[in-house]
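A single structure is presented below for examination.
A single protein chain has been removed from this complex, and every other one stays in its place.
Every chain is named by a letter (A and B) in the order it is written, and numbering of its residues begins at 1.
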Amino acid sequence: MPATLAELVARFGGELLGDGHTRVNQVAPLDRALPDQIGFVAQQKYLSQLAHTRAGALILPPEARDASSLPRILTSNPYLYFARVSAWLNPVPTPPAGVHPAASVADGAQIAVDACIGAGAVIGAGAQVGARSVIGANCVLGEGVKIGEDCLLHANVTVYHGCEIGDRAILHAGCVIGADGFGFAPDDGRWEKIPQIGRVLIGHDVEIGANTTIDRGALEDTVIEEGVKLDNQIQIAHNVVIGAHTAIAACTGIAGSARIGRHCTIGGAAMIFGHIEIADGTRISTNTLITKSLPKAGTYTSALPFSEHETWQKNAVHMRNLDKLVKRVKALERKIGELENKS
Amino acid sequence: MPATLAELVARFGGELLGDGHTRVNQVAPLDRALPDQIGFVAQQKYLSQLAHTRAGALILPPEARDASSLPRILTSNPYLYFARVSAWLNPVPTPPAGVHPAASVADGAQIAVDACIGAGAVIGAGAQVGARSVIGANCVLGEGVKIGEDCLLHANVTVYHGCEIGDRAILHAGCVIGADGFGFAPDDGRWEKIPQIGRVLIGHDVEIGANTTIDRGALEDTVIEEGVKLDNQIQIAHNVVIGAHTAIAACTGIAGSARIGRHCTIGGAAMIFGHIEIADGTRISTNTLITKSLPKAGTYTSALPFSEHETWQKNAVHMRNLDKLVKRVKALERKIGELENKS
Partner (left out) sequence: MPATLAELVARFGGELLGDGHTRVNQVAPLDRALPDQIGFVAQQKYLSQLAHTRAGALILPPEARDASSLPRILTSNPYLYFARVSAWLNPVPTPPAGVHPAASVADGAQIAVDACIGAGAVIGAGAQVGARSVIGANCVLGEGVKIGEDCLLHANVTVYHGCEIGDRAILHAGCVIGADGFGFAPDDGRWEKIPQIGRVLIGHDVEIGANTTIDRGALEDTVIEEGVKLDNQIQIAHNVVIGAHTAIAACTGIAGSARIGRHCTIGGAAMIFGHIEIADGTRISTNTLITKSLPKAGTYTSALPFSEHETWQKNAVHMRNLDKLVKRVKALERKIGELENKS
């Protein structure tokens, strides 16, 4: 779905410089762009890449107005503009509406007439699928599940009974919404299961990565607020609340009843303890373990720097003996003090 | 399925105080309980929450006998009692017995007449499914798989050929039992696959979380003993043995041929080396890496505490130079000794 620069500016705004009839078929990185493709520069420091690009057009920040003579669009947020142009040039193909003959839809499920239920999908009794939503091949929706409008569930997604998902959600393959939280009461050396009777409630405009798992609440609900973006293989335990527009990178785990604020960004493979609260706007680094509440926004880190293995071995032994080292330093300070007093 | 307090005490024991005709419909946390709901207090320190609860009835420890005038049940283990009341009030719905017309059952598979095989499930030749077990939608059981009685496999579970699961097991969506262990012989820069000819054997009363993976043994079997509880996204490598009634939190990985004792608890995102043994009753903290055998029960930890990022940066550089720091302290100790001798 090619477009001219004039069409793009009419749709997405920005200032056009050069020939508005220039036609682009695709977005591309500057160093690989072809003459029928449009590239972008988001930051001043990448402007040098313009010298050798073969791109036919550019998206640039206003201050780079004269950095190229190619047909170009000036905009205050080139990266965002680029995202929108890419979405326009690469529309998500919509499968034809209707229920595939190899899907299994229980009596009483309500499927919008323009929704699409893929081959092998299984929809439970009382489930609802909203207008224009796509339920991918071999997905399973439990009883009473509600899926909003314009959602896209890729293949092999599982949503347990009673869970609800807002509009425009994207769920990637293999993610599991609403499995039982991990709750057991000890009984004389054995574990007795605590029924998990809450649900998972997911807001509008949420994206959930492949093989990510979000457990249902024990008594109350697990809540993912609107605009949250979750990467792959994230684990969210029961009763967690994730505030609106928070983004979490892959392999992160969040323990039960943690409350994550709005507009947080959490790096990959972070681990967050249960029953703590994280302030709005907090940033947590990759591989960081958060063990207590963070009432104040900021950036928090606990990663251990790597070394060559032999160096690491020499240092690691001391990590286990820091307390002794500190005591030795204290003893030295005392002795120095005594010597200074004497001299 | 509401119940009166008298019915609960008749079924689960405990001492009834107040009106036994009091009817409860649901369990709830104290701060959100409604008049037709029953709350509980497990520990003395939470008794203050009783002041404002709207719950209609309570489960309390004997020492809190007079902490409320609400109808109440006294029991030595309120949390366990609460779990049982919740299970009674919230029975797991059992789908109707029989094989869904959209399931595929191979010739020679033995399905108990009162088992339930969901839509899209695929059962291999020679597989067995025991009485009252439920195989969820789109599950796949390989050839010769044995599933015991009263099991519940949620949707999209995969069990590879030859693996065996005991009675009353719960397997959550997306878990994979019996994939090949990671075994390769190096051959001049290439990797040659070692056939994984063992199985996975899972005992009675085991629960396995969503998207958890348990690999089959290389030569012998991978074994999960009875009563083990595994959270989501756990990885268990080939030939691991997990002792009875051990509970493991999410995102933990256990490398090949490790032997975990009975009654252990392992925190989330722990990593355990292969070919080591962990004593019965050991506790391993969240995010902890265990690199050698733990012959003695205890609590073991290796997590790095987090800091604000700027603080962390200042400290991190020293973590890579601890050995040098220790040498500086040694030099100081020597010099101090010399000065002390002189003075």
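To be clear about the criterion, a contact is a pair of C-beta atoms (placed from the backbone, for glycine too) under 8 Å apart; a residue touches a chain by one contact, two chains touch by 3 or more.
Predicted model only: the values in this text are computed from it and were never measured.
Considering the whole complex, the residue from B:T53, B:Q128, B:T265 or B:T288 that touches the absent chain is B:T288. Checked against the full complex, the one of A:R84, A:R259 or A:R283 touching the unshown chain is A:R84. Remark: the omitted chain is touched by one listed residue; of A:L5, A:A28, A:A218 or A:A258 this is A:A28.
Listed here are the subunit A residues that touch the chain not shown: 26-29, 32, 77, 79-80, 82-84, 86-87, 90, 93, 100, 102, 118-120, 136-138, 154-156, 170, 172-174, 205, 207, 209-211, 227, 229, 231-233, 245, 247, 249-251, 263, 268-269, 286-287, 303-309, 312-313, 316-317, 319-323, 325-326, 329, 332-333, 336, 339-340, 343. Mapped onto subunit B, contacts with the missing chain fall at residues 102, 104, 120, 122, 138, 140, 142-143, 156, 158, 160, 174, 176, 179-180, 182, 184-187, 189-195, 197, 211, 213, 215, 219-220, 233, 235, 237, 251, 253, 255, 271, 273, 283, 285, 288-291, 298-305, 307, 311, 314-315, 318-319, 322, 325, 328-329, 332, 335-336, 339, 342-343.
Here, only the chains that are shown with their structure count from here on.
Remark: subunit A and subunit B have CA centroids separated by 25 Å (rounded to whole angstrom).
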